[in-house]
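My structure is below; once you've seen it, I'll send some questions.
With one protein chain held back, the other chains of the complex are shown just where they sit.
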Amino acid sequence: MPHITLEYSANLEQRADMKALCMHVRDAALATGLFETGAIRVRAFRCDHYAIADDHPDDAFVHIDIRIGRGRTEEDKKMLGQAVFDRAAEELAPLFETPHLALSLYLQEVPPESSWKKNGIHRRFRKN
Amino acid sequence: MPHITLEYSANLEQRADMKALCMHVRDAALATGLFETGAIRVRAFRCDHYAIADDHPDDAFVHIDIRIGRGRTEEDKKMLGQAVFDRAAEELAPLFETPHLALSLYLQEVPPESSWKKNGIHRRFRKN
Partner (left out) sequence: MPHITLEYSANLEQRADMKALCMHVRDAALATGLFETGAIRVRAFRCDHYAIADDHPDDAFVHIDIRIGRGRTEEDKKMLGQAVFDRAAEELAPLFETPHLALSLYLQEVPPESSWKKNGIHRRFRKN
């Protein structure tokens, strides 16, 4: 953890740099100090079919889901959600100058008893 | 909100009009009167790899996730889920004539304290 999943409409592929957005979102999450580098996985899924509002061809969306393990305070969760959201909004600022972008974010906790993991990437970052 | 996400097997790309399905689902959700036009985002994600039942090549699925904010009654939520499900089933009716389609829908509430949003599309619809 954390898992951060972006969904976006295909019409953003040429108007925004989704790879860069993934990296900015990762940087914002790491900057909170809540997570190890090796634990973070940000990914973006493009949908080719969609119907947004009245189907104006310029209408677009980015939705962000954050899933974290239990154990953070309410304050930490607020900080994390806000930090990721603000960074995404900043990166997408040019698109907010038009009335055609909807950005949203949900943060969710995953109970440890419903979670399994094996992470080989930690080997590159953990010293002990 | 609401967020409506469809997942579908790639073998439906030629057998169903997924863009039209997104629009029908949007229309059904808006017709409930529970949502503003500018708030709705329906999107469909195709999976290229899948294993359904015994892997018959004609087997296909459509799954719909609806996520809404808090504040609707249980009755409203039932009505919404049923309306969207019925419309999707109607649109996919020809495929139900074969024993090869599974359709499903889940509806989920998102707590406001775990949710962030910025929606430029509302500007085109809200008068005040």
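Order as written gives the chain letters A and B; numbering starts at 1 within each chain.
Methods note: a contact is a pair of C-beta atoms (placed from the backbone, for glycine too) under 8 Å apart; a residue touches a chain by one contact, two chains touch by 3 or more.
Every value quoted in this text rests on a predicted model; they were computed, and no experiment measured them.
Along subunit A, the points of touch with the absent chain fall at residues 1, 3, 5-6, 18-19, 21-23, 25-26, 37-46, 67, 110, 113-125.
Think of the hidden chain as still there; on subunit B it touches residues 7, 9, 45, 47-56, 59, 61, 63, 74, 77-78, 81-82, 85, 89, 95-96, 98-108.
Throughout what follows, only the chains that are shown with their structure count from here on.
Computed centre separation for the pair subunit A/subunit B is 21 angstrom, with centres defined by C-alpha atoms.
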